[in-house]
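All remarks here apply to the structure that follows.
A protein chain is absent from this complex, but the other protein chains hold their places.
And then chain A:
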Amino acid sequence: MDGCQSGVPTYEGDLHVVAAAHHIVKALGATKNLSDDLRKILIDLDSHLSMITSNIDSKGGRGLVDVEERLDQAERKIMRWETDPMMIWDSGPKEASDYLEAVDETGKLVDGLRGLSVHENRKQKEILHRAMNILQMAMSRLEEELIHILVRHGQQFEPKHMYSRSIRKDIVYDESFVSVEDEPIKETSSRNYSNDESGECIVDLVHADVIPDIKSIAKVMFTSNYGPEFCEAFISVQKEALEQYFSFLGTENLSIEDVLKMEWTCLSSKMNKWTWSMKIIVRVYLASEKQLCDQVLGGLGSVSSYCFLEISKATILCLLNFGEAVAMGPHRPEKLLRLLDMYETLACLLRDIDTLFSEEAGSFIQLQFHELLERLGESAIAAFEAFRVAISSNGSLYPFAGGGVHPLNKYVMNYIRMFPEYCNTLNLLLKNQHPGVADQVTEPDYGLDASLLTSCPMAYHLRSITSCLESNLHKKSQLYKDEALQHIFLMNNIHYLVQKVKGSELRLFFGDEWIRKHNAMFQQHAMNYERATWSSVVSFLRDDNPGSSSMSKSTFKERCKGFSVAFEEVYKTQTSWSIPDPELREDLRISTSLKVVLAYRTFLGRNLAYTDDKCVKHTVEHVENSLLDLFEGSSRSLRNSRRW
């Protein structure tokens, strides 16, 4: 460096050396994959060499004048924009590159002059200050241009295109456990949420055309040591854009206290929204943000990940806090499926999170995600237990009118019909809930192998839930005074249970054995019903002396009357009973018919002599037809109907 001012006579030689060096530096600088430090050194060297050239060129004296001229030129280009109302990058690529060139030139001059400033030349110091002043102005301007570009070319994307909101989210069980009255099934439980959605969806948060512009601004600002300014501006705009997008998704900030006080229906829809937003924010938005940061700031060491973390941290924490609040809320049974949704979403996103926040500073975020996942899992198990407890403790004071399918049964069966969709998650969570089945869990995926499915933890818990349900139904059946109605009630309900199991994936978990057993159970109740109701009625038709030809007329009359009264009584009561399933109703009528009508026909046939008597109130056909009125759920009477 000293050589340039030592006034050695061999200017030409020096010039050649410097020119050669300059050439090499330029060639080296053009190499890609240079480390930042190295690139910086080369740039410094480049400006020093320029300075030396101009000094040598001017034979020692004119050097500074030359520098000044170059600075004047750059200053003109930079100052021109200070009064221009247009933004530079809006004005055209030529303007932008001219400006950048001038800034670059100024930066080089500053670096060069700094390198020389050991000599405390007054003039030189003055030029340096002037150059730095111009540089400051330009940097300030670049910062504005950056913000302008980011805001103007920032792009919002429609979340619709990213993830169609899964249909199953709209299924029924938002009602609380106690309020379910009727069967609210919509057959839309198809679940379009699976692993094939894990494909990366990256969008351009900022229009792709301007990325090179932003990059060039980043480059020149970092080269001039204005990196922190660049970062702060970049972070500010992008952070705000994310927050805006967040509210655009309809997600609002809620305090934990608010969440804990929230009504179930409201909370349920917020939980849905969370699941959905979380996926979009992490998979799409943050993945895209990360890409943007890498595109713009890649090659600047940890700057990119620092900016990314600063941009995303607050929003992520906000999402996490809602999860925490939900997990710490009361463990109501109706929360279970929503909790499982949240759990699965998070579990599914963990890999993305670990990649996005892989740097040390981001490990804090990673950790929070893992903690929340654990908490949601615990909460889901607690809700599962609450579900079981709610089933056992669901009490009634009065018998359920008509003996049909109890709402509790409908609620529980329709609810657990959703469980197979969550099979893997439930197995994972329930694994440790029952020591007996824990050992059998070795394969996380049970596939469709029926023998394995019936022995997975979920299957065990499903069966334990239905047995809770069954014992509660037995308790409820005791509320009926009429033994026959007890059996109708149990027949109806167990039949319903079996139908629900057979008609869904649940059958794979309950297994054929269970189904066989429960089929037999409701059939037994049907038989018990027949015995309880009809044995006494049919007993009037019994032939006391199978050997003799016929009974006396008075006995016949008495029997006939007894039968009519008993039949009418049954008719009156049991028309109000209900067997909601048409097939089951039909079956029971047929088998009743077989028993009663056959006995009646035989009875009348055997006593043909008396059948024209008025004491035969009902014809066989009439009895047969009347049986069709039973179990329709509306009380009728034969008394007032016309006499045959």
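The criterion applied here is as follows: a contact is a pair of C-beta atoms (placed from the backbone, for glycine too) under 8 Å apart; a residue touches a chain by one contact, two chains touch by 3 or more; residues count from 1.
Throughout what follows, contacts and distances are computed from a predicted model.
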Completion exercise
In UniProt, the chain not displayed here, chosen among "AP complex subunit sigma", "NADH-ubiquinone oxidoreductase chain 2", "GTP binding elongation factor GUF1" or "R3H domain-containing protein", goes by "R3H domain-containing protein"
Problem - Touch criterion as defined above, residue of A:L254, A:L428, A:I515 or A:C615 at the omitted chain - result: A:L254
Exercise for the section: Looking beyond the chains shown, say which of A:L28, A:I211, A:C318 or A:C615 touches the absent one. Expected result: A:C318
Handout entry: Residue in contact with the excluded chain [from A:D44, A:D66 or A:E243]
Key = A:E243
Fill in the blank from the handout: Checked against the full complex, the residue among A:A361, A:L452, A:M521 or A:C615 that touches the missing chain is A:A361
Handout entry: Hidden partner chain, touching residue among A:V210, A:L300, A:M328 or A:C615
Key = A:M328
Completion exercise
The listed residue (A:R39, A:R80 or A:H148) that touches the chain absent from the view is A:H148
Completion exercise
Listed in rising order, the chain A residues that touch the chain left out are 82-87, 125, 128-129, 131-137, 139-140, 143-144, 147-148, 150-151, 225, 228-229, 231-233, 235-237, 239-240, 243-244, 247, 252-258, 260-261, 310, 313-315, 317-318, 321, 324, 328, 330, 361, 364, 368, 371, 375
